[in-house]
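Of the protein chains in this complex, all but one are displayed in their positions.
Moving on to chain A:
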Amino acid sequence: MSFVEYSEFIQEGDVVIIFLGRESMMPIKVQSGAQTQTRYGVIRHSSDLIGQKFGSKITCSKGGWVYVLHPTPELWTVNLPHRTQILYTTDIANITLMLDLKPGSVVCESGTGSGSLSHAILRTIAPTGHLHTVEFHAQRAEKAIQEFKEHKVSHLVTVRNQDVCKDGFGITHVADAVFLDIPSPWEAITHAKRALKHKGGRLCSFSPCIEQVQRTCEALLEHGFEEICTLEVLLRVHEVRTVTLPLPDFGPEDGSSDLGLEDASNSTNSSVNCKTATPPREIAGHTGYLSFATKPRN
């Protein structure tokens, strides 16, 4: 397996996603001789995982079962160990489209954070693109490098441990796109401009607060960026279920009150079932504003 290429069978060293339920998944690294505890019992890697097909059902020691899934950036996003706040798939999808990312794109990103977006970028730009990601925090940078290796995507990515606002991305005029998820993106616009190709490119900045957006957009305009556009996307999940709606009783139609008393007990039982989709009680109301811009040719 790799995060940029599907394979059919599970091998030693792979990362697999153990699926116990939608809200209950776990990523594990496959090692011969190793065991993983789940609430349905033990999974023995050598016998239960290695050589099995991705997508198959694995029976655990207590007789319960789980599915083993091929890792994807989307599954990784909901399973990765958090070292920071992360970007989720809804925002990632829009960032990817609006930055025109595709195989061969050269992308700059900062900060690397927990690598949620990084994996999605790598999947999209492989096999011919490259990601230059900058992480200020030394330990996080180290951890990201290690993860990229384990996920067999390290040939597509360069991690730099520096301050993007001071030192930039470490490259000049090679990037097709720049993504910023830092507290003061306006301080990195000069560096972003320098990182982008002479022929131009796209930029995206993710900020939770409108004041950050305001300053970033001003900086973008100052630096000659065009098509500046800020948007927000939220995902609404609909729960599919059958609901039962009781029918009210209006009494007998002829209006006779005597019989009405007897009939009442019968009609209270009548109800109608209908299939519907309802939103959950609470949903994420805000993640961040996405500001996009185009750097023109210079």
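Please note the rule applied: contacts are C-beta pairs under 8 Å (C-beta built on N, C-alpha and C of every residue); 3 or more make two chains touch, one makes a residue touch a chain; residues count from 1.
The rule we apply is simple: contacts and distances are computed from a predicted model.
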The chain not rendered here carries, per UniProt and among "Trafficking protein particle complex subunit 6B", "2-oxoisovalerate dehydrogenase subunit alpha", "tRNA (adenine(58)-N(1))-methyltransferase non-catalytic subunit TRM6" or "Tetratricopeptide repeat domain 8", the name "tRNA (adenine(58)-N(1))-methyltransferase non-catalytic subunit TRM6"
Write down which of A:96, A:112 or A:133 is the residue touching the left-out chain.
A:96
Considering the whole complex, not just the chains shown, which residues of chain A touch the missing one?
4-6, 8, 19-24, 40, 53-57, 59, 63-65, 67-70, 72-74, 78, 88-90, 92-94, 96-98, 100, 102-104, 120, 123-124, 126-128, 173-174, 197-200, 210, 213-214, 217-218, 228-241, 275-277, 280, 282-284, 287, 289, 291, 294, 296-297
